[in-house]
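The complex is shown incomplete by one protein chain, all other protein chains being positioned as in the whole.
Per-chain numbering from 1; labels A, B and C assigned in written order.
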Amino acid sequence: MMSKPLVGVQDYEREARWRLPKTALDYYQSGALDEVTLKENKEAMDRWYIRPRFMRDVSKRSLATTLLGHKVAVPFGVAPTAMQRMAHPDGEVATARAAGRIGAPFTLSTISTFSLEEVAMRAPNTLRLFQLYIYKDRELTASLVRRAEAAGFSALVLTVDAPYFGIRRADVRNQFTLPPHLRMANFQSDEAASNHLHTSDGGSGINEYVASLFDPTLTWEDVAWLKSITKLPLVLKGILTREDAILGVEAGAAAIWVSNHGARQVDGVAPTVNSLRFPHPLFPDGGPSRGGGGSE
Amino acid sequence: MMSKPLVGVQDYEREARWRLPKTALDYYQSGALDEVTLKENKEAMDRWYIRPRFMRDVSKRSLATTLLGHKVAVPFGVAPTAMQRMAHPDGEVATARAAGRIGAPFTLSTISTFSLEEVAMRAPNTLRLFQLYIYKDRELTASLVRRAEAAGFSALVLTVDAPYFGIRRADVRNQFTLPPHLRMANFQSDEAASNHLHTSDGGSGINEYVASLFDPTLTWEDVAWLKSITKLPLVLKGILTREDAILGVEAGAAAIWVSNHGARQVDGVAPTVNSLRFPHPLFPDGGPSRGGGGSE
Amino acid sequence: MMSKPLVGVQDYEREARWRLPKTALDYYQSGALDEVTLKENKEAMDRWYIRPRFMRDVSKRSLATTLLGHKVAVPFGVAPTAMQRMAHPDGEVATARAAGRIGAPFTLSTISTFSLEEVAMRAPNTLRLFQLYIYKDRELTASLVRRAEAAGFSALVLTVDAPYFGIRRADVRNQFTLPPHLRMANFQSDEAASNHLHTSDGGSGINEYVASLFDPTLTWEDVAWLKSITKLPLVLKGILTREDAILGVEAGAAAIWVSNHGARQVDGVAPTVNSLRFPHPLFPDGGPSRGGGGSE
Partner (left out) sequence: MMSKPLVGVQDYEREARWRLPKTALDYYQSGALDEVTLKENKEAMDRWYIRPRFMRDVSKRSLATTLLGHKVAVPFGVAPTAMQRMAHPDGEVATARAAGRIGAPFTLSTISTFSLEEVAMRAPNTLRLFQLYIYKDRELTASLVRRAEAAGFSALVLTVDAPYFGIRRADVRNQFTLPPHLRMANFQSDEAASNHLHTSDGGSGINEYVASLFDPTLTWEDVAWLKSITKLPLVLKGILTREDAILGVEAGAAAIWVSNHGARQVDGVAPTVNSLRFPHPLFPDGGPSRGGGGSE
C-alpha cells in the first residue's frame, strides 16, 4: 500500500477530517454547547500519572478480565455511537467485527444504521451489548428488548442522561439529519424514527426525533420496570454522581457505566475520569461544585 | 432566510465584529486596563462543575423564581448596558421587549439612548429595573427616581462601583464619544450629559462625562438617603466583598447585585462568580488576596 | 498630532519594537537564560486579586507615602536601568524629569549614559537615588559615593545580585556593546568601563565589563564597609529570601529592595511579587522550592 500508515488515533482523526462530509464530521466530533467538558475530558486523562514498576517478569501479560461474567481480552470496549454508516458503508458491522477480533466488547447504539439482527448475524463472535432508551411507547421499548434477547446480545445498556438531547451547535447550524440513503435500521414503521429524523425545519433533526419519541418522565421506577421485562443484565450508562450510582444499583442495575456521553449531553460537568472522585482534587472541601438535583 | 442561523453567543459576537463600527464594538467588548479580569470572568465559569442527577421526571421543568417579589420565568436577566442604539436603531426598546418575551427582568441603564419613558411605553409587559447613579446634583437624581417610579419601573439599581469610571484603553485610543445622531435620552437639558459627552479633547468622552456629573464623595449614608426618597426596592450593583454586602444590607438594600461590572471598572478583581467565595479555593489561607479598604 | 496616542505600556512596547535598533531592544527586553522567570514575573501579578471596597468618599485620594523619610506622591518609582540613551538622546535625564513631574522617586544606574552630576543638575526637583556596585577598586567605589553625596542624591542602592552578570542569550548572540557614540558617563578614565565595554571578542560586552570590574568576593562585611563611608541611607536591591533580608538589615541597610532584577540575573527564581511569601501558595509544605545557599 502506498498511502502512509495510520498510527495512533490522531492519524485517524486527521484522515477523517478530509474524508468525511462536514455534516457527519461535525456530528461525530462535536460536544454540547461551549464544549468545555469535551476539552476537559481529554485533558483530565493527561493529569493522571502511571507509577510504573519494573524488573518483574512481563513475558506473559494479560489485560483480560470479565465483563458481566463474560471473559474479555481487554478492559475496554466500544461505546454506543450512532449512525456509523455516515462514515463508512460497513458501519456498525465493521466496528463490531473489529472489536471481536481483539476480544473487546461492543455496544450497539439503538440509533444504528444496521439493524441489531444484522450486526448479530455478521459479528457472531463479538460480545455484544445493546444500548436503548425507554420510549414513550413502552411496547416499542419491550419489542427492542425482545429482539436484542433473541439476537443474542449479552446485556442491555440503558442511557440515563438523555431525557432531552444535548445541544451541539454544529448540528443546529448544519440542520443535521441522517443522509437520505440511510435509515435508522432498528425501526421498521414509518411512525418511528426515520421519518421524523428527515423532517427538520431549522434545527437539529436528531433533537426533534428525540423530542418526539423519548420519554422525559422517566424515573428510577421505569428502570425497575425495564429490569422486570428482561433476563439480560441491565447497565446504566451516563451516571455522573455517587448518589445516582447508588440509586441505580438499588433499582436493579448489574453495572454502572460512568460516562458524560462524550461531553455531548450536558456541558460543564466533570470529566468522566474524575466524575466519581470526591472530593475534587483541587477542592478538598467540595469547592465550587454546585450540588445538582434536590432531595430524594 | 438565506443567511446562516446564529447559534449561541459566539455567533452573535462574530456577527457583531463585522457589523459594528470599531468605536462601538470596542466600547462594548473592552474591559478595564489589562483585561485580566475580563478574561478571568469567562474562564472562572468553566471551572465550576454541574453535578447532574438523572432519572427524574423532567417533563415539567421550570426555571421560574421571584425577583424582589415579582415572578420571573428565568433566573437571569439583562444587566444595564449603555447606549444600545450604537448597535441597532431599536436599541434598549428591542432588548427590553426580548427580555419580556422570555420572562426575564430587564435593567435599563441611565445612560440609555431611549428615555426611560419610551422604554416603559414600548415594553410594557417586561419587568423593568432602572439603573442610576447618585449625581452631584441630588435634585437631578431625585427627578430620575420620580420618573422611574412614574413610568412603572419595579426597582432602582444603584451602581456602587463607579465613583470614577474604569479606564478602557480602546476607548481612550478611539477618543470614544456617543455618535452625533444619538443622545443620552434620559437628560433633556444641555447642561446634562449629552453635551459633555461630545466635548472630548484627547481621552474617553464617557470618562469626562462621569467626572463632570458623578459624585465621588458618596458613602453608605447616601445610599440611605436614596432609599429614603423612594418606595421602590433598592438594589446595590457592583458589590465584590462580603464586608460591603453586609454594609449594603444595613444601609437598606433590598438586594445585593454581585458584579464586577463586566470587568470594566477595576482590573485585577476576582471573577464575579467567585467574588463572595471565601476563602479562595486555591488559597485556603486567604492567599495572595490583598485586603482592600481600611477599617470602618 | 496626527499619530495615534500611546495608551498603556503595551502601546509603548509596540512603538519601541519598531523604533529601536535590534541590539538595544534585545538588551532592554531580554531576561536571563530561558526567560522562565521573565514570563512568571508578569503572570504572577495577574494572580493577585484586589478586593475593592465601595461607597467611601474618594473625592480626596492620595497615593502619597514616604520613602526613606522623603515624601513621594506615589508608592512606586523608577528602577535603575542602564544605558538609556540607546533609546533616546535625552536618556536618563528625561526619565528623571518625568519621574519628578509625578512625584515618583528615580534611581540612576551606575551604568548610565549621562553622568550622575548631569542628571542631578537637569532634574533638580526629583527625589534621586543612586545605584552602585562595590568594585574591586574600593577607591573607585568610594569616589562614586562621594560624588553621589555631593550631587544631592538621597540614597545609595547597592545591587547585591550581580557578583556575575546574568546570561541573556540575545546579548550573547548580538555580541552586545554600547554603541560607539555613547559612553558610560560616570567613568572618566580609560581604564574604567567604557573601553572594556567596547572590546568584545564573541560574547556579551557588558558581561566582560562586569567581569573586569566587579568584585565577586563581596560579603555582608563589605555592605557594612559601604555603610561606614557614607551618611546616605543604604538600600539593598535584589534580595529574594527572608534570610537575606534579615542579614541585610543586620548589616545596616535602611531598606530592602525585593527584586529579581527584572528576571535578568538568575532564571528560575520566584516572581518578585511572590518572593518573600512563604510558604508558596501552591506548596504549603514548602513544596518544590529548592533551598538555596548553605548555613551561615
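We take it that a contact is a pair of C-beta atoms (placed from the backbone, for glycine too) under 8 Å apart; a residue touches a chain by one contact, two chains touch by 3 or more.
A quick note: this is a predicted structure, and the numbers were derived from the prediction, not measured.
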Listed by label, the shown chains touching the absent chain are A, C
Just to verify: which one of C:77, C:103 or C:163 makes contact with the chain not shown? C:163
Which candidate, C:88, C:101 or C:173, sits in contact with the chain we can't see? C:173
With the missing chain put back, which residues of chain A would touch it? List them for me. 4-5, 7-8, 11, 46-59, 274, 277, 281-282, 284
So which bits of chain C touch the chain we can't see? 33-34, 36, 160-161, 163-164, 169, 172-173, 202, 216-220, 222-223, 238-241, 243-244, 247-248, 251, 266, 268-270, 280, 282-283, 285, 287-294
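What we mean here is this: only the chains that are shown with their structure count from here on.
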Between copies chain B and chain C, are the contact residues mostly the same numbers or mostly different, with half as the line? different
Taking each chain's centre as the mean position of its Cα atoms, how many Å separate chain A from chain C? 60
Quick one: report the Å distance separating chain B from chain C, using the average Cα coordinate of each chain. 43
Can you list the chain A residues in contact with two or more other chains? none
